[in-house]
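A selection of the complex's chains, in situ.
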Amino acid sequence: MHISEGVLSGQVLSAGAVIAVTGTAMGLKKIDYDQIVHVAILASAFFVASLIHINIGPAGVHLILNGILGLLLGFAAIPAILTALLLQSIFFQYGGLTALGVNVVIMAAPAVLVHYLFLPFLGRSSKLTFWAGFFAGLFSILFSCLLLGFALWFTDKHFFETSLAIIITYIPIMIIEGIITGFCVSFLLKVYPEIIPKKP
Amino acid sequence: MIEEKFAFGNSFIHRLDPKARIIAVIILSFAAALCDNLNIAILYFIVSIVFIGLAKLNVKDVFKRIKPVFWFLLMLWILLPITFEGEIIYKFYWLEISTEGIIMCCKITIKSITILLFFTSLVATMNIASLGNGLHKLYVSDKMIFLLLMSYRYIAVIEDEYKRLLRAAKFRGFKPKTNVHSYKTFAYLAGMLFVRASLRAQRVHQAMLCRGFNKKFYTLDVYESDRSNFIFLIGVFITLATLVVLELYQGLFFGN
Amino acid sequence: MNNNENIIKLEQVVFSYPGSNITTLNHLDLEINRGDRLGMMAPNGSGKTTLLHTIMGLCKPNSGIIKIFGKQLKNEKDFAPIRTKIGLLFQDSDDQLFCPTVLEDVAFGPLNLGFSQEDAIKIARETLAKLGIEDFEQSVTHRMSGGQKRLVALAAVLAMQPEVLLLDEPTAGLDNKVKNKLINILNNIDITFLVISHEFDFIKAVTDKIYSMEEGRVLTDDKIHIHRHEHVHKHGRHPHVHK
């Protein structure tokens, strides 16, 4: 989920950059030197997971999975997402430099939010785990869409209908991210519970 | 997948110090992003083309690289003129196309391509090691640089792992469809990627400890600063100043 | 059974990885007949894994003909049904196991083939029993040892009831006990197979013929000079030097 270059106004771009830098600094502070490799390689996994291609009927979409990254990393997800987005722009030119800050906020803020909202429910029972994962996946995309909409709306009030259209097209993706995140979290809890952090 | 196609060239730009290039790309991109006049935006676009020329990049490859943006722009051209409110210039039943929408589309198209070209000519022409080096000289936090380099290093490894996992699934008759079994399988594949990433991180961390890692990251310096970097940055500043002045006093030059 | 029935036939196959200017497979010919038990021994990077992937349709050759079960295969659509009949054991078992438990992993194939849940589980259990690893049924794969994983991966492949097995270095990193178990399994299974390995003893024990690869081609001559290291030596600090 990206906003392309050249769309947003100066105020929105700088607000995004400032929030992203602050968030990244906070995230980096929470990573100590023993965890930094873990965060880095999970960022690689997040990057690769975003290449996974899923069918929805005749169309296809790429996974986003910022919800899972948020659940696994909390605040550390911010620098991890910044890393992944920067590498994406270097390799594929999705987005460039000026919108990077805003894009980090769009992807990372929901990730951190979801961490605090849903992590406490993981591992209580297998059903609860799945649904906590489901809503973590769904909400992270929903929040991302809302942030994207706000960014456009703050740039120019005329973007209102455009924002609405984007949010509506993302509804199927929210559901699919929910399903995938639900199964994925159940999988992790069964196979490798150490990867799930202690309750916040 | 990750082929740094432009990183290994031999041009004026390739020889520049990464630090100078990073400074240049930041100020040029933001200046272009903030520009609000279509005519000036076109001038920025011309400057970006000059940079592509200076870096001696293959035009076809550059075009291929920025192709994803065209899909986005296409969507924009379909969506914006009909949803953007403003003065209606064309009406087709309930479809109303606004002038503001069209102008907006033009601006966004030019600006986004320009910024991507700046990025391609100045940043995509370094390999990641040099990028890390440049960021280091610009006092970016060591942790952040390390995160970037390390993450880059293992993307190819993890991507290979993913490809092989998907392959194995396909060999066992898996056909991706729109159903729960498919989504569950992809969830398992993604989950496995995270598990393996985490296990690998443990081993890599251990390997670093074994090599005497003591919470300090070193960057090898390979670029020496010479005069060309300075001249380059001066050139960038002059161009930029000219464009900004032009935009401020646009009325005098373009008469609107 | 007609022992000369061609199962896999490659003719003049040329392949190079996109972006690379090396021709990894260079006018390669290969025939595998029903009942063949072939070994393949060749240096790192000579293209063995690439060859197996070409047979499976993962690497699309630039030119040449691939015939499997007598039918020429050209595109993804032709290969898809073939892949379930050829079992490929990957060089790294970790790449092959992605379900939460061993049982689910082995049942994954049969489920995709359209078997019902119960039948798939039944097949999975039978296959595990055949390999003597039924006790691992509920284990989590990534906590198993290398040898155990290899056997589970083999079970996952065998559960598809393939007609040919392609084994990519099945013994790398395995101890002698598991190696012997594999030898045992391969010698008692009634299936056509091609096994890649760097270990002469192992290949010798399970196959009838040993092939090699050189310059992108398969050398089928039975008289290939496979340099065997017969002279194991105890030595001091300055031993005889191997070239």
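So that you can tell them apart, the chains are marked A, B and C in the order they are listed, and the count of residues begins at 1 in each.
What we mean here is this: a residue touches a chain if its C-beta (ideal position, glycine included) is under 8 Å from a C-beta of that chain, and two chains touch if they have at least 3 such contacts.
Owing to the predicted nature of the structure, the values given are computational and were not obtained by experimental measurement.
The complete set of protein chains in this file's complex follows the formula A x1, B x1, C x2, whereas only one of each kind is placed.
What we mean here is this: only the chains that are shown with their structure count from here on.
Mean C-alpha position of subunit A lies 18 Å from that of subunit B.
Across the assembly, subunit B contributes residues 188-189, 192, 195-196 that each touch 2 or more other chains.
Of all residues in subunit A, those that touch two or more other chains are 187, 191-192.
Those residues of subunit B that touch subunit A in the complex are listed here as 1-2, 4, 25-26, 29-30, 32-34, 65-66, 68-69, 72-73, 79-80, 83-86, 100, 104, 107-116, 118-120, 123-124, 128, 131, 141, 143-144, 146-148, 150-155, 157-159, 162, 176-178, 180, 182-184, 186-198, 200-202, 204-205, 208, 215.
For subunit C in complex with subunit A, the touching residues are 100-101, 140, 142. The touching residues of subunit B, when paired with subunit C in their complex, are 3, 161, 164-165, 167-175, 181, 185, 188-189, 192, 195-196, 199.
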